[in-house]
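Below is a slice of the complex: some chains, not all, each in place.
For reference, chains read A, B, C and D in written order, and residue numbers begin at 1 within each chain.
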């Protein structure tokens, strides 16, 4: 199912939670809705679900305008940010509930619920009630409940936020697998850019209710439409600094980062991702201030002029504090942004 | 689709309308009766609208007893009793819902058990008790026996138990004593429930009749509801005056209710807690 | 209704209140006081259950007493609600030993705490003006438990109320006999399809019919109505009821309602209920009760009992009791409230005579004063009475016959009496 | 956290003190009284202890009638009242016009005087002029002498009591309804739940503590019914005492008949009855 959001706007008393959002959610694709807390992700999702009425704009499911169609008739699955499990029902009853609403036979419903439960690894909790589950377990039940009826459009509101890292990755891969298998258009809300990058076919980045960029994960990561997107994606975060283009040279803090770039003279914002640095004997030399190991990655902090920067290496790289490091920046991995608007000026 | 909705709406409004009519009827009856004269009031079939409006019934009713003094007493007794009741209720409900002490459940069960005894059985024994306490014909006699109410304690305890444990824990961590937690967290978060209980108490206190009559002898101590005895006798009742006096009695409650309705109805159970 | 309210007691001020001038009657001369103990100024508390008009009158009389007794006695009136409330309060006070100095009581209450009541024999013997002037049946009631425990106060009697307009139209007069009642019932039923007999109090109905039929009812703790007369008495009403000549108050609670409304053409009820009869476009007729083989008219109403333990207070209470039962006071009281004077001389007083001329009810009451009886108090009296009410009503509603109902009732009453 | 917090005793002290003196003590006294033989209330003396009062009760037909009536009353009033008030509460909680008005109206009986209510209802049930029979006439049904016949008197009492208990239950349910988080209804919507099922599967279970509560309170007050009888029948227990209830019986025994022992025994019986039927329901 193709879903079209057209100029979708939602105003609350004094906040415009979603602002003229136009988006095409392509059939069978998994679309990540990414943005910081309060940017309007849940609001968008709720409008898709029909739980909130848009202030303006339209929602089309394929060609059908569903803006005024009731939730029950939209045939969607939804996983809530705060579970919304029925507290008085057992896990099994929670999961079979939507099926029985759809008049699926009891046995069949149970069978499908069991399968679903196995999938999210709660097979042994079927008789418990939500209260008797840990947060993570509750979230998994919610996922099972949303998926069990194989809906036409699946909406997930930060479905993984209460799972532990391991299970989070597993579950997101499961969601991905199921999504591909069932082939339903899916909207996946998250504020975790890594999550969004890893499972989405396309990512929509929102800020303050406005769509900043809508593209494949690669594109969004490599060619962020503006500074905000650049900063929001990637971990460790991109380092932003300022520089100046003079006569084709990009100079930052006295160091020439690139030459021969086709751009008129002007001040620019420069973004360099930590992984863009590499050891290059002919590169600029900086003393290492501190080194931090986080699992597979090694963060190396140094100053470029006044600016504190971070480079990242695999953690088997032998770099120690105080050492002088010669660094280069990989081709096409310096991002340039307009000083005023913050919008992208391309990569060099 | 539209038709179904319309039918549903017709059903809803008919049901509510009928219910509302039946509910309002006694009120209307009370007021319209209070404006009839003695012969019209016993007429069958009853007249729905008074033939002549006898507002003088109110004057007559008011003359039958020192209502001003009664009114003052009623207000005083009701206010003091309600404040005391709320204090004892909040304290006890908090202890039973949150604090753990040996015998807690047993004590609470015993308290609950007292709900099962018909109040009519208590009157004489309490009368003797009040006399022995030397409280006969005092305002204290009107107040003291009623300042603890198991039913309210039970009710409020249910509300208190809905507060998430995490709030209590957070307060503990924030170096907040039980007492302060009660004052600063529990009470504000349950203010709707507490005021509801207060209102229930005000109403029952205001309308209480038999007990105030029995433990008072002097006019100076008597309360408004006792004024009603002026119009009822064994051989018959002066309905028009009784209804006028009843209207006078009920009026402050209705006004209070109308003013506080939002308070009572909206989010009685501290709905903010879960947010 | 609770048992105590046999007679109904309270009447609002009669419509045409005459300015009661305590005309000096021949008895006005104060008793040549004997070597009486002197009374110290004192306040005595009197618990009563009078409200409305009677309360006003009581207050008036008492104010007068307080102002004029010359002995520094102040009577403090305390209204204790209904008879039920008063009874409860007295019950509690007995247990708490905080009885008032005097109170309005029924014999059926004080039988439970006779020890607490001060017998009045000495007072009556030494300091009372012509005790024999008190209506005999009231005296008998006062002496019911051997000693004089009470003085009569607000006394009522049952009367026959009828729709005079309708009766006149059909050429009927007030009934004298049961036969008359039947005829009236038939005539009216044939004409209007309406009943012409009802009783406010079904227990009293059964009791009086049995007495009128020449049998005793209960005597010395024994059932006396389980006989042919008793059965006949009950059958009399049951027949009337079955034919539609009679009805019960039922949902209307008091017969005065349907009567005033024209739904029933006559009924038998307490004189105290007179003021509650609001006739709806017809003239009210009041007559003495018809008689059967004998005349028997239930009387009711409370008496005054003394509880004061302190001698001085006792004397004060007695002064007040004397005052309330004095011819002047009881006449004034009766004129104002519709209750009956407790003294024969009060009936003869010019004020009362004047009043009686204008009051058919008072005439009818006076006419049957010698036929008065009171039901008497004994252990279980209240229970017997409530049993009678409900059993008689059940018999009526279930269409039973006296032959079946009476032995049944008798057995149950006996069980209570035996307890 | 300390396992025991003895300051709890201080918190419950004021309430417990009052309750002990004015409820518990009379209760215990009542229990004792029920075993007294030849109790002299005046002087507070007894000649012995025994089961006489209970034996009397067991063979008293009126007591059993009162017992039967009370059971009947509870069996009808409690469930009906809960169902009707639940329905009204749900309607009041939905998006309807004049909601505020209706809410106000339905709570009003809470402040009405029982006298007025009783009088109006006895008029509503009047065989000749009452509203109920008027309605029945519309449907061609013959008049029923509601208050004059033993069977229908009980029915009238039940109807009246249901009406009277609605306000309290509606308050309780409305409060409960407003406490159900909207997210559950959203979830149910997403799960395409039919309206009826939402009510049965979401609303009712989520309200179940309230329903249980209303039930228990209904049972307790139902077993103790007295005022309603008194008010509706104007001071008696229906035609030929056919609508007598346990408390009415107790009241009569106590205040009219001075039969303290029997009254106490009946009160203890009632007490135990309620305790058994409801005590265990009240979750602590």
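We adopt the following convention: a contact is a pair of C-beta atoms (placed from the backbone, for glycine too) under 8 Å apart; a residue touches a chain by one contact, two chains touch by 3 or more.
Not measured: the values here are computed from a predicted model.
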Number of copies of each distinct protein chain, complete complex: A x2, B x1, C x1, D x1
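Just so it is clear, only the chains that are shown with their structure count from here on.
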Best-connected chain pair, where connection means C-beta pairs in contact: B-D
Inter-centroid spacing, chain D versus chain A (mean Cα positions, whole Å): 58
Distance between the centres, which are taken as Cα means, of chain C and chain B, whole angstrom: 39
Overlap residues in chain A, where contacts from two or more other chains coincide: none
Numbers and ranges of chain B residues touching at least 2 other chains: 44, 124
In contact (per the touch rule at the top): chain pairs: A-D, B-C, B-D, C-D
Footprint of chain D on chain A - complex, ascending: 46, 49-51, 70-73, 75-78, 80, 82, 84-89, 97-98, 101-102, 145-146, 149
In the complex, chain B residues that touch chain D: 12-13, 15-16, 19-20, 22-27, 29-30, 33, 44-46, 87-89, 91-92, 94-96, 99-102, 104-105, 107-122, 124-126, 129, 144-145, 147-148, 150-151, 153-154, 158, 162, 172, 178, 196, 200, 203, 207, 228, 239, 242-243, 246, 249-250, 253-254, 257-258, 261, 264-269, 271, 274
In the complex with chain A, residue positions of chain D that touch it: 181, 183-184, 186-187, 189-194, 197, 201-202, 205-206, 208
